[in-house]
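A single protein chain has been omitted from the complex, and every remaining protein chain is retained in its original position.
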Amino acid sequence: MKKLLAILLAMTMVMALVACGGNNDNANPSPQDPPETEDQTPEAPAEPAASGELTLWTYPIGDWGKEEKVKAITDAFTADTGISVKVEYLAYADGDDKVNSAITANAAPDLIMEGPERLVTNWGDKGYLVDLSDMFDDTDKSEINAAAMTACTHPNGEVYEYPLVVTAHCMAINLNAFKEAGADQYLDLENHTWTTENFIKAVDALYAHYNAPVGAVYCKGQGGDQGTRALVNNLYGGTFATASHDKYTWDDPKNIQALEQLKGMPGITFDASLEGGDEIKVFYQGILKMAFCWNIAQQLNPNQADTGAGLTANGEEIVFMGFPSENGTPALQGGIWGFGIFNNGDSAKVENAKTFIKWMCDSEHTAEAVKTANYFAARSAAEGTDLTGIWTDNEIMNEYQVLMPYLGDYYQVTKGWAGARTEWWTMLQKVGEGADIAETVATYAGNANAG
Amino acid sequence: MKIENSRSRAYRIASIIILVVLAFLFTFPLYWIVTGGFKNGADINATKPIWIPTEWVMNNYDKLMKQRSVPLWEVYLPFGSFFNGGKKVLLTAGPEAPAAIRWLINAVLMCVAAMLLTCLTAAMAGYALAKKRFNGRALLFSLIVCAMALPKQVILIPLLKEMSALHLYDSLWAVIFPTVGWPFGVFLMKQFSESIPGEILEATRIDGASELKTFSTVVIPMIKPGIGALAIFTFINCWNDYFMQLVMLTSGSNFTIPLGIATLQAETSIDNGLLMAGATLAAAPIIVVFLIFQKYFTQGITMGAVKG
Partner (left out) sequence: MARPSKPTMSRALQRRENISGYLFMLPSLFFFIGFVVFPMIICIITSLTDANMHDPGMFGNFIGFSNFARLVKDVDFLEALKNTFIIVIVSVPTVCAFSLWVSSAIYKLSGPVLSAFRCIFYLPVVTGSVAVTVVWKWMYDNYTGIFNHVLKGAGLIEQNINWLGDSKYALWCIILILFTTSVGQPIVLYVSALGNVDQTLIEAAEVDGANSFQIFWQVKWAQMMPTTLYILVITTINSFQCFALIQLLTKGGAGTNTVMYDIYWTAFKLTEQAGHFGYANAMGVVLAIFIGLLSALQFKLAKEK
């Protein structure tokens, strides 16, 4: 025991010395130290060449959140260019906080992968990102989806995101359950759309059959909130923000009508213990018969019980659907994802990061990068490679194309976006608790517009 | 008198029953974690709880090990970034390994370092506060008492900036140092040191022993149970300090196992089996530490507290 104690003490002393020693070095660097470190640097194995290392932080955008897929593509990039890439994977749940605290600690990554609502309206707007407009020539501009290009451009003219992929967010239903409850008659399975009237009938039929909520308006946090927004907006044709993206329009009577409708349906529950991801879990378990947080990557993803893609944990068939709307033509929420570059004051790194973006988003490798995301390419062609046909061999992807024409306004770039999202789910929580709907919506819409 | 006895017996029996039920409830979460880690996909996703796994599988652990891969270890030159333009100086890196293992190693290293530093500094300071009549002692002690309950969120922003300035952000030291600075240990050690008889210290001094010698040969042995208790206490606390880990550590190779599991939850909140496997891994080390040092803990912590 005594010996152990002595060893422990000795170790502690050494550590304390190392710590204090370092501090002193900082205050008045001793003459021997710098050469010593220079000796160390070339030996460091993490830096193979002078071309340096990039850090990329990526949100889980399709398989860009899965290491084995991302590693394959970044390794190819490294082999090609000699620039190594260190990838960190963010979650939507706390990724924003991580980036913000890293910015505060002057430790932001070099590259970040997300959509315009964060890159343009937030970090770009606050001046943390590098303007990428010199990366787009006329050919690029003609190739890239115009809506995506607009969304990636800040009102001041600077471009903060190089778009890679786009998709439309949709919802999903458990076809077996619908059939069992006799609700499949309300679905247009050909076009993957349905009307509000049919949606209400279907939910009622399902509720009558299962005697439990079959759909959840999740509102624990902002994760997957595109689903709840699209549901509320589409039901009676309301909008989320003005077309000019300067004001939130939740207090539109059509939205209030939709919320009142949803609140009044026994088959729909307002659940403040779920986020989008949790909702998907419960949907996979076969408890909820529909999920509002869905898109093509989700449709292609095998579930966690490994029963296969497009199936629930007990093997029931999942069908993607547009959101219900009065005339059956929904306005779907788009997702536009790409890369932004943090300005860390190192021009060499910025150049490397631009090389990375060029390699991923505008080269013969783009098809691979797009496929990694499991979404559609944001451009028709890249440096001569046609990108429109990359999914022809994928049946589900092809079928999903029917929803793409319904892509609606990309309003996520409205001023005060991040704050508005918080107001949105808080509002849903209050509505779920039974607060007066018109009044609540007015209050929170007011907050969103003030923010 | 008779009635009293039968009543108290009834009370005793009732209380034993309640205790057994409570004991069951207190063990249940751990049971649920461990069994959850070994359940197959169907059991995990069943709509009704499956109390005992229908089959015991290692799937979840396999999945956990495949989540990420990072170097098994990386040793950086301490404070190397000061002379290398803000970049850390890597001395050696291990082979690629499943991140969960690295996270486990990180967490253990972090907690052991915090534990050793805390025990040493707190034992010295506690002894001084209890036995040395230096000026400003009362003031220091009040400061320590007031700061004891302070949650770290209060100093979050300044601490973050400080760690960034010291180039410690995204390193385990950023979690270790504030843990060591937390004055509860000093308070605990002071309580222990109060019980050292002044005469013994006096006698050693008269014998001509130096202060350090007195401390290491007389004081340390006398407060050993207290140090043992503080060691476990610090270890557990550091392990459970999710907040500091969340804020200070950003790269996947620097995560600790609790932070890693929390991150997995955020990413794949849809897979309870994976999470339970991770939680088992995150719980195992401290349970082992606790069971090994349990004796010191129960002895040590009570001595200090009962002294008041």
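Each chain carries a letter (A and B) given by its place in the written order, and its residues are counted from 1.
Criterion: contacts are C-beta pairs under 8 Å (C-beta built on N, C-alpha and C of every residue); 3 or more make two chains touch, one makes a residue touch a chain.
Computed from a prediction, not measured in an experiment: that's the story for all the values here.
Considering the full assembly, B:Leu150 is the residue among B:Ala10, B:Met58, B:Leu150 or B:Ala203 that touches the omitted chain.
Only one of the listed residues, B:Ala10, B:Leu30, B:Met58 or B:Val75, touches the absent chain: B:Leu30. The chain that is not drawn here is touched, among residues A:Arg118, A:His169 or A:Arg229, by A:Arg118.
Where chain A meets the omitted chain, the residues involved are 16, 20, 93-94, 96-97, 99-101, 103-104, 118, 122, 126-127, 212, 219-221, 269, 271-274, 282, 285, 287-288, 416, 418-419, 421-422, 425-426, 429, 433, 451.
Residues 4, 8, 12, 15-16, 18-19, 22-23, 26-27, 29-30, 32-33, 36, 45-49, 117, 120-122, 124-125, 127-129, 131-135, 137, 140, 142-151, 153-159, 161-162, 177-178, 180-184, 186, 194, 198, 211, 215, 236, 239-240, 242-243, 246-247, 258-259, 261-262, 265, 272, 275-276, 278-280, 282-283, 286-287, 289-291, 294, 297-298, 301-302, 304-308 of chain B touch the missing chain (whole complex, contact as defined above).
We adopt the following convention: only the chains that are shown with their structure count from here on.
The centroid of the Cα atoms in chain A and the matching centroid in chain B are 35 Å apart. Listing the residues of chain A that touch chain B in their complex gives 5, 8-9, 11-13, 15-16, 18-19, 21-23, 25-26, 29, 33-34, 37, 40-41, 44-46, 60, 65, 67-68, 86, 88-89, 91-94, 98, 101-102, 104-107, 275, 277-278, 280-281, 284-287, 303-307, 313-314. Residue ranges on chain B touching chain A, taken from their complex, read 41-42, 44-47, 66-69, 77-80, 82-84, 89-91, 93, 113, 116-117, 119-120, 157, 160-161, 163-164, 166, 169-170, 173, 177, 220, 224, 246-247, 250-252, 263, 265-271, 273-274.
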